[in-house]
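Have a look at the structure below before the remarks.
Missing here is one protein chain; the remaining ones are kept as they sit in the complex.
Per-chain residue numbering starts at 1, and chain names A, B and C are given in the order in which the chains are listed.
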Amino acid sequence: MLDTFFFYAFALLTVAGAALAVTMRSAVHCAVWLIASLLGTAGLFLMQQAEFLFAAQIVLYVGGIMVLFLFVIMLVNLEAAARERQMRKRWPIALAGVLLLAAGLARSLEEGIRLPAPRPAPEAAAGNVQQIATVLFGEYLLPFEVASVLLLVAIVGAIVMAQREDAR
Amino acid sequence: MHPVTLYHYVALSAILLVIGVFGVLTRRNLVVILMSIEIILNAVNINLVTFSRHYQHVTGQVFAIFIIAVAVAEAAVGLGILIALFRNQETVQADEVNLLKW
Amino acid sequence: MVSFLDQLHWIPLFPLAGAALLMVFGPMLEKRARALIGFIACAAVLLSLLWSAGAVFELSQSVERSFEVVKFRWEPGLQFRLAGGGLAHLRADWGFLLDPLSAVMILVVTGISFLIHVYATGYMASAGGYYRFFGYLNLFVFFMLLLVMANNYLLLFAGWEGVGLASYLLIGFFFDRKAAGDAANKAFLTNRIADAALILGILAIFFTRGSVRFLDLAAGPWAATIALLLLIGAMGKSAQFPFHVWLPDAMEGPTPVSALIHAATMVTAGVYLIARSNLVFTASPDVANLVALVGAISAIFAASVALAQDDIKRVLAYSTISQLGFMFLALGVGAYWVAIFHLFTHAFFKALLFLGAGSIIHALHGEHDLHRMGGLFRKMPVTHATMLIGALALAGAPGMAGFFSKDEILAQLYGTGSPALYLIGILTSLMTAFYMWRLMQLAFYAKPAHAREVRESPLSMTGPLVVLAGGSVIVGWLGLPEAWAAGPLFQTFQNWLEPALGPHQEVKAGWLAGVAVLVAVAGIWLAWRFHDRRWHGPLANLLRNHWYVDQLYHTVIVRGVAHRGGYYLGHFDRLVVDGGVNGAAAFTRGLSRLSMFWDRWVIDGAVRAVGTMAKMGSFPVRFAQNGSVQSYALVLIAGLVALLWFSFGRPV
Partner (left out) sequence: MSGYYTSADHFALLPALMLVLFGSAILLLEFLMPKGPARTRWLVGFTLLGLASAAIALLRQHQALSAPGSRIVAFSGSFTIDSFSLYFDWLFLAAAAIVTLISYRYLEIEGEHRAEYYGLILLACSGMFFLASGADLITMFLGLELMALSFYVLVGFLKRERRSNEAAIKYFLLGSFSSSLLAYGFSLLYGLSGSTNLEEIRRAIFTRGSLDAITALAMATILAGVLFKVSAAPFHMWAPDAYAGAPTAVTAYLSVASQAASFALLLRLFNGPLSPLDQEWRPLVAGVAVATLVIGNFAALTQENVKRLIAYSSVSHAGYLLLGLVAGNTTGLRGIAVYLAIYMFANLGVLMVLIAIRTRTSGMLEEDLSDLNGLGARHPLYAAAMLVFLLSLAGIPPTGGFLGKYYIFLSLLETGHAVLAVIAALYVAVSLYYYFRIVRGMYMTQGEPGPLASSIGMNVAVAISGVATLLLGLFPEPFLRFAAGALVR
């Protein structure tokens, strides 16, 4: 019962935060509501016993990405942009497209989701973090390394793009 | 109240996906469009964690970690491009960027 | 001793080497040793001609009348499942085939090419880009030889597209004239549509028979489909109705090019293709009838248009379409060897006529309008004499090459029992004789309509004319009906081709030749009588003005009429006196104008309309690309939604 309550509470926070994040006028407000939405998601992760992801969500997403966003918002001085029109002129057409997509998603989900039964779980001897570590550095060692290269590219890319011309 | 099932989570994820797509399609502000893409990735993560719970292993969670890494990388590069654009054009409105067409 | 037959692949390699040499060293030679350029080009083709002659001679001495040389495997021989369910290895080689059919073709190609190369050294002497011209010309000869010597359809297709490319480059050679570039594009694109059918036909051959080798071809399944697709491909290259629109425009190219590519060799590739694939055509009578129909329409239609042309090269261009129509007629009624025979004789006299026309144009410094020539027969005796032979050959004067081949076609048409086709053939012959003699009259015998100093062309140009004129007289004697003159020499042609194209059937009706002669004489007489008449009257003027809205011709006509107005007024009485006969002539002219109207506005217009519509179709697609990134995202989502709903929609 408590679970149900928390689910709906976090779900509400997630959805409402996301909805406000795409509709608020000021980009700063959008960012703040997105943070709220991400926090809600973090709560949902916690409810599903994904403690590591819960932490990662808060530290990486909320702490890292959103701060980056806020920095950029300040840098490009969006408050001037906030006084302009926020929606595209032809947004109703876009809305129609989105509704069709939503209808498609609803159609997909209305049949219910039939999943194969989980295999008998191995002894959950270790905690969530330890399990993740085992899988991450075992089965997914290669993706882990690729991710590091990916972040290298991101750093290089961000520097190349954001660097001022007179710096060199 | 119904008990919360996997279905609820997937439906929640689908709602977030729709919200994200809506944001991408309608907002003029490029930064907000970027945020909308983050919302879609968040929807993906909810899916992954939910299925991971169902199968009682952590593969999905590991996948979600990688999705977060990708989101970080995309945000960094995207914002970098945005700043370069802003320096040249003094705008972050999507529909004012239309030199290339036809 | 070198066996020419074993080293068959050298025949196309000589011109290729020539083209490569000219392309690489040409810019250097152009400044220092212009003569060397012409020499390299001619030598390359001459070597190829000698090699061909040697190979054909060896072939004639051997018992086996078909000889294949395979140099490289082109395709690796992958497994492939056929229509019938069997497995086959996809295979095509760089292989060359010499059999009686390709022997005739290579002799025509190398022989005529050599003469035209020699002629071009004189004709193009003062043109810029000399090395490019000969480089392209050698390249063309290479591709044409590839086309006729290939041992499989795929390699034939490579040559087929290659000649198209070379023709494109040569038509557009004088690119400072915008019309030249347009004509080049038009020729290539029109052909390309037909080529799409050809490649599908080749794929279908492979798909049903498991091989694209000519020697493996059998009637088999899908014969009608294959025959139809090949026919469409052939119609494009051989400029048959309604794909003919490119050929008259292709006359923008230099005249030697018109003679070589657009009269003697490339345009006959379609005839060659059908003759080569005769088994599938024989197996599908409906398509064979269609071939005859296409030929009949092209023959009579193009001949009627030629009646009223004022540009000397256009008369010859339409005449070419008409004669190719004759060849298709012969193919359609199953007389394959006759079609090849006519191809052979036609190559001589049509090349001759074009080169003669080129000689006149050269002498008159680029004048194409027949009404501005005249009186040349004294000033250009060699050109006149040879053109006269060519014209008589084309008109079908007895004893000339064209007479025998055309008469044979008419006989075959009669023999297969289709009086309509025979009648069309006769009518076309009449028109042919008329427009040819009209050309001769206007160019040589009419009063000079120019005040230029005219000189006979140099030996490099007249030499080939003489050789071709000789050919136009004698080559017809190689394919006589047995009823006229039996003897190994007189039936050389049909006997030679028998192993490749099957036994020939002779139509025994001696009076047919009489009719043909009568028709030819009638045509020439009519032309002699009425060549310079213009039909006057309100209706004619109205029609004329209406039909000549076309800008290109408008200026020519207006100037022409103003120039000759007084001359015609002086002859008014004669016009009245001859009113009755004149009416008939006027009717013919009207018909011709109508054909031309149809051609220029309806057929050509349709081609243009298709092009314009395609371009119009381009704009909506491009304007959807409106530059807004979110519109793109919206289209993307629309695509996703469509994919999603389509996948729901399928029965689960």
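By our rule, contacts are C-beta pairs under 8 Å (C-beta built on N, C-alpha and C of every residue); 3 or more make two chains touch, one makes a residue touch a chain.
Predicted model only: the values in this text are computed from it and were never measured.
Peer 1: Which visible chains touch the chain that is not shown?
Peer 2: Result for the missing chain's touching partners among shown chains: A, B, C.
Peer 1: Can you say which of C:Phe4, C:Phe114, C:Phe133 or C:Phe157 touches the chain missing from this structure?
Peer 2: Among C:Phe4, C:Phe114, C:Phe133 or C:Phe157, only C:Phe157 touches the chain that is not shown.
Peer 1: Which residue, C:Gly38, C:Gly95, C:Gly172 or C:Gly402, contacts the hidden chain when the whole complex is considered?
Peer 2: C:Gly172
Peer 1: In the complete complex, which positions of subunit B touch the hidden chain?
Peer 2: On the subunit B side, contact with the omitted chain comes from 10, 13, 17, 20, 24, 30, 33-34, 37, 40-41, 43-44, 47-48, 50-51, 54-55, 57, 59-60, 62-63, 66-67, 70, 73-74, 77-78, 80-82, 84-85, 87-89, 94, 97-102.
Peer 1: Identify the residues of subunit A touching the omitted chain, counting contacts across the whole complex.
Peer 2: 104-105, 107-111, 113-116, 118-119, 134, 137-143, 146-147, 149-150, 152-154, 156-157, 159-161, 165
Peer 1: On subunit C, where is the contact patch with the chain that was removed from view?
Peer 2: 23, 27, 72-76, 78-81, 83, 90, 154, 157-158, 161-162, 165, 168-169, 172, 175-176, 180-181, 184-185, 188-189, 192-193, 195-197, 199-200, 203-204, 206-207, 611, 614-615, 617-619, 621-622, 624-625, 627, 629, 631-633, 635-636, 638-640, 643-644, 646-648, 650, 652
Please note the rule applied: only the chains that are shown with their structure count from here on.
Peer 1: So how far apart, in whole Å, are subunit B and subunit C when each is placed at the average of its C-alpha atoms?
Peer 2: 64
Peer 1: What is the distance in Å between the mean C-alpha positions of subunit A and subunit C?
Peer 2: Here subunit A and subunit C have centroids separated by 69 Å.
Peer 1: In subunit C, which residues are in touch with two or more of the other chains?
Peer 2: 628, 630, 634, 637
Peer 1: Find every residue in subunit B that makes contact with two or more other chains and list them.
Peer 2: Correct list: 21, 25-26, 94-95.
Peer 1: Quick one: in the complex, what on subunit A touches subunit C?
Peer 2: Answer in residue numbers: 88, 93-94, 97-98, 100-101, 104, 107-108.
Peer 1: Which of the residues in subunit B come into contact with subunit A in the complex?
Peer 2: Those in contact with subunit A are residues 1-4, 6-12, 14-23, 25-29, 31-32, 34-36, 38-39, 42, 45-46, 49-59, 61-62, 64-66, 68-77, 79-84, 86-87, 91-95.
Peer 1: Subunit A touches which residues of subunit C in the complex?
Peer 2: Touching subunit A: residues 628, 630, 634, 637-638, 640-641, 644-645, 648 of subunit C.
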